[in-house]
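Notes follow the structure.
Incomplete set of chains, arranged as in the complex.
Letters A and B mark the chains in the order given here, with residues in each chain numbered from 1 onward.
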Amino acid sequence: MSYPNLPALLEAIIYLAEEPVGVDAIRKALPEVDRAELDSAIQGLIEKYAAPEHGIEIREVADGLRFSTKPEHHETLKKFLKSQIAPTRLSLAALETMAVIAYRQPVTVPEIQEIRGVHAAGVIKTLLDKRFVATAGRKEVLGRPILYKTTKEFLIHFGLKDLSELPSMEEFEELIKTQAASEETIETAEQTELPLEEV
Amino acid sequence: MVDELKISLPLYEGPLDLLLDMIRKQKIDIYDIPIAQVTQQYLDYLHLMKELNVDVASDFLVIAAQLIYIKSRMLLPPDPDAAEELEDPRIELVRRLLEYEKFKNAAQMLYQREMIENAVWSNPGAVDIDQAELEPELTVGLYDLLLAFREVVKRSEQRPPMEVDREEFSVEQMMAFLWENISAASGEVPLTRVLPEITSRRRLITAFLAILELTRLRAIYLRQDRPFGEIIARANPNYELSKSASAS
């Protein structure tokens, strides 16, 4: 059996899959389709939907493909959401912890606390509950603390294709240096006031 | 005393966050922190928080202690006997602050990504193929396993303790009872006819186990003609219960 209309079938598969579909999974489901043909059909589909006449697009997330609406329609689309599910937004504490895990994984709670300067194991529970992190064995040091790593859900939630898509730590270092150099940037960005002056 | 020190300050994610903000806001050169001045400001801030009845988390006190320690070390005249140059006591703190700042920026990057993701939607109600034949299942990890176990333990603790009537049948007695009844029927007999009245969960389990064991020992044969239908039992006339039952 061959697929006379491969792009159409691919479109249906990507549309239907609940989670981002990996190209491997598609390949396995369509073993008789030539690999190069499949890849180029997928690429063609992505490009087709990227055009402005489409309001939905195919994105590569967590090593897979999925349809989603384009951000530019966000405001109008909000009105059509039946159940306005509040979007998941992590607290600053959770985001910081998430960042440490993403960049230092596998990492233990004591190591996270050392970097953040805060005792807050509870945040880990939040991230575990949201499935953004998972355990990854134990570290062979005193107390054998549990190691944590990021999950596929982490990639999906933050719209990352894979971990290599994360900007490098050096980029943040650079950023800090440029910020320190140009004071104006800092001042405009500053929104919170230290209440020291009021004392 | 420890109990009083639990809630972190709302504005700052921790002592490093506070310290870093003070340094950046006042455009202090982070590699040459005026430690006396910064320590004073840091302590003032903690003091203010206390006045506002905000509990100061112990993490903040740890850094306060460290600042005071660094300050005192810097006030000491250099020890003439010590090997030439001592390391700047501020170095370790600066290293931590810079490291923390990188992650703070990384957190901000994640925040922005999250905002973008929250502006798009995927898979609202895509699946319209009959999913009945597809068993709903979970992709599980270790954490799920732990949660499941916790749930099970909690449930079993909440269950009223089973009323264990010591006068109840043991599995062995139940086996003997059933064997007697089934072989007395000489031929096929519906299982429900030979079961004792099931008055408790425990008795149900006992009966269940006894039937299983009798079947395993080939003392009885069971037959069911259709799903959920009556189960028919037949005794094996060549079998003597006492032999193997006493073995266990």
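Basically, a residue touches a chain if its C-beta (ideal position, glycine included) is under 8 Å from a C-beta of that chain, and two chains touch if they have at least 3 such contacts.
Because the structure is predicted, anything quoted here is derived from the model rather than measured.
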{"item": "Stoichiometric formula of the complex, labels as displayed", "value": "A x2, B x1"}
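Quick note on the criterion: only the chains that are shown with their structure count from here on.
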{"item": "Where chain A and chain B are represented by their mean Cα positions, the distance between them in whole Å", "value": "24"}
{"item": "Of all residues in chain B, those that touch chain A in their complex", "value": "8, 11, 13-17, 21-22, 24-25, 27, 30, 41, 44-45, 48, 57-59, 62-63, 96, 98-111, 113-114, 116-123, 126-127, 129, 141-143"}
{"item": "Contacting residues of chain A [partner chain B, same complex]", "value": "15-18, 66-71, 74, 77, 81, 87-90, 92-93, 95-96, 98-100, 102-103, 115-120, 128, 134-135, 151, 157-160, 167, 169, 172-173, 175-176, 180, 183, 186, 190, 192, 194-196, 199"}
